[in-house]
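I have a structure here, written as structure tokens, and I will follow up with some questions on it.
A single protein chain has been omitted from the complex, and every remaining protein chain is retained in its original position.
When the chains are written out, they are named A and B in that same order, and each has its own residue count from 1.
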Amino acid sequence: MNEAGPEPALAVRNLSVRYRSGWRQQPVTAVDDVSFDIATGETVGLVGESGSGKSTIAKAVLGLQSPCAGRITLNGRDITHTSVRQRRSMVGELRAVFQDPFSSLSPFQTVGQTVAEPLRRQQVSAGRARELAAGAITSVGLPEDALSRYPHQFSGGQRQRIALARALVSDPDVIVMDEPVSALDLSTQAQVLNLLAELRDRRRHALLFVAHDLGVVRFLCQRVIVLYHGMVMEAGPAADVTARPKHPYSVALAAAVPVPRPGEQATRRAVRRAVTAQASAGAGQWNASAGPGSAGCPFAPRCPEATDVCRAQRPLPRQLEGRLVACHHAR
Amino acid sequence: MTGYLARRVCMALVTVVVAVVLSFLLVHLAPGSPGQLILGAGATKAQVAAKNSQIGWNQPLLTQLGRYLAGVVRGNLGTSIIDGHSIGHDLLQRLPVTGLIAVLAAAVSAVAGTMLGLLAATRRGAVERAVSTTSGVALSLPSFWMGVLLVYALSIKAGLLPATGYVSPGQSLAGWLQSITLPVIALAIPATAIVARTASAALAQALRQPHIQMLRSLGEPPWRLLLIHALRSASVPVVSVLGVQFVALFGGSVIIENLFALPGLGQAASSAITSYDFPAVEGVVIVASLVVVLVNLLLDLLVAGLDPRVRAT
Partner (left out) sequence: MSGTATRAQARAAARPAPGRGRLPRSLRSAGGIFGAGWLLLLAVLSATASLWQPYRPDAQNLFVRLQGPGSSHWLGTDDLGRDTLTRVFAASGPALLAAALSVVVAFAVAVPLVLAAAEHGRRVERLASRGAEVMLALPVTIILLALVGAVGGGDTYLIMTVLGLLMAAPVYRTLLGVAQSLHRRLYIDAARVDGVGPVRIGIRYILPGMATVTAVQASQLFGLSVLIQSGLAFMGFGPAEPAPSWGGMIATASRDLYTDPWMMVPAGVVLALTVIAANELGDALAASPHEQERKRPRPRARRKPVPRPVKPEPRPLTPASPLKSVAPASGAPLLEVTDLSLGLAAGPPVVTSLTLRLAAGRVLGLVGESGCGKTLSALAVLGLLPPEVSLSSGSIRFEGRELAGMSERQLRPLRGRGIAMIPQDPMVALDPLFTVGSQLTAQLRRFRRIGSKEATRLAIEQLRLVGIADPARALRARPYELSGGMAQRVTIAMALAGQPRLLIADEPTTALDVTVQAEILDLLRGLVEDTGVAVIIVSHDMGVIADICDEVAVMYAGHIVEQGTATAVLEDPWHPYTTALLAASPHLAADQQVPERLVMIPGQVPAPGRWPGGCRFAPRCPFAEQRCQEPVDLAPHGGPGASGTLVRCARAKELRELRAAVQLASGDRGLAEERS
């Protein structure tokens, strides 16, 4: 199932997704011409705030949202638009873990049934399925007798582990994780992150990790892609992009995250004030905002370094010190 | 708002048409024919066929429907097979009897129900449970049975109100009120119970909402929280349920008319059915649907006034 080769495990090219929020509303462009690759065994983070399109990209890859333009390939196979039957055949290659541990597991099935369900699609015998399920559940740190219990008997962190076991049971090539730790407490988050770090180190699966927390992405991911209003702002090695960001938005994002050390935080505050303009007070922050699709850089209204060219022309990503930056002025 | 109004009116018209077509189809597609029913089991096939063509039963369905609808639009509901009178004229006279009783019962249940709901929401605990249990029983009571009981208790035994008979408001307001009190009470009991439950639940839920909590944290007095803010939030489901209840009340009013000897649509429907006067039956359906749909339209507009978010639907 895993192939070592130059073919990326997951490739996204010029992906655009549009949808209508209500039947009489304007269509919203959630994702606008996004491209990236994930190599076999690599862990890539998609990071952004609300409205960045990161979840929509994950949904498009998983077939839950239909793209209006672009291509998605899995191990070289085009999966941009798939039928139900095609999705069934992909169960061995592409799996998902979702954000909310309380609604991502069916309450009507035992943990064992939920974890083993993907295998049923692949015509695996019941005995073998049970074996694999037991293996998966122990690999995430839960006892084997968990298989006969129901999801409501477990805590949030344990349920995320079950969701992870469900994703791992078919030994997939790619796992898409949509904010898997955002709903967890700090100590539970640490437990699950360590588990994911182990997964990353084994290099068996390509992981697409969607998050809004830069610190988490920095800890876990090898590469990170920063999104804003559906477009890629910066992409590159996680350590570089999070510690030494080049794009003004990445800079603002990194500066805005508070660290739990008052002295350091005071310094960061001063730095942050220097690099950002007011966001939530300005007129550009009304909910029914003019969607992207308008010309120009989407960050221009908030960027302290914006000039006319920024507002007129959308910057294309360009190489800069080992990463891609979509900015006219970044240096 | 005008867009919403236009859409609602459209839906109302569609509903009336559907009601008419539906009853038309039910009458015409049901087994047997009026001729058969009128002439009875002993008639020969030829006699039945003759009667049917006399009534106009044998023409193609769509033609009959088309002709009928055309007549309705012009305000002509046809003439009764039995006595040849204009159905429209007759029903128009009977409409206020039924309609006013239903409206009055709805009003009584709205007021009483909301008050009971407020009571339950403010005095949680024992009072809330009492309201809940009583309303559970009251909404299950058949209004026609309540009518019979009330007639016995208040009319026969206590002699307070007349058991039967109708006095139109034009003749004497007091007399009218006396003649309709028992039917209105009988109808209002289950309706009040349902409104009370809806109001109580809606108020309880409204009070739990975060924006009410925010106002509470700012020191708003509880009577304002309840009567102004919570009631406004709760009024939407209450008004909606009133709309549903009105339909039921109208139907209920039709059922009890015979008991109280009220010359309304129910009586007309009864006699039309027993004498197989199917144009009259369809006439009742049209009139009833129009009334019900109109009242619902008004209530929809009220809801839209209370909650602007509804105007987008």
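In this text, a contact is a pair of C-beta atoms (placed from the backbone, for glycine too) under 8 Å apart; a residue touches a chain by one contact, two chains touch by 3 or more.
These figures come from a predicted structure and were not determined experimentally.
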Residue among A:V44, A:L62, A:M177 or A:A306 touching the omitted chain: A:L62
Touching the absent chain when the full complex is considered, from B:K45, B:R74 or B:R309: B:R309
Residue, one of B:L100, B:L139, B:L177 or B:L302, that touches the chain absent here: B:L139
Option from A:R18, A:K54, A:R161 or A:R218 whose C-beta touches the chain left out: A:R218
Footprint left on chain B by the chain that the document does not show: 11-12, 14-15, 18-19, 22-23, 26-28, 30-32, 37, 124-125, 129, 136-137, 139-142, 144-145, 148-149, 151-152, 156, 163, 209-211, 213-214, 216-222, 229, 232-233, 244, 247-248, 250-252, 254-255, 258-259, 266, 269-270, 272-274, 276, 278, 281-282, 284-285, 288-289, 292-293, 296, 306-309
Absent-chain interface as seen on chain A, which is shown: 23, 49-50, 59, 62-64, 84-91, 94-96, 98-100, 102-108, 117-118, 121, 150-152, 155, 157, 163, 166, 185-191, 193-194, 197, 212-216, 218-219, 239, 243-244, 252-253, 255-265, 269, 272-273, 276, 278-283, 285-288
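What we mean here is this: only the chains that are shown with their structure count from here on.
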Distance from the mean Cα position of chain B to that of chain A, given in whole angstrom: 55
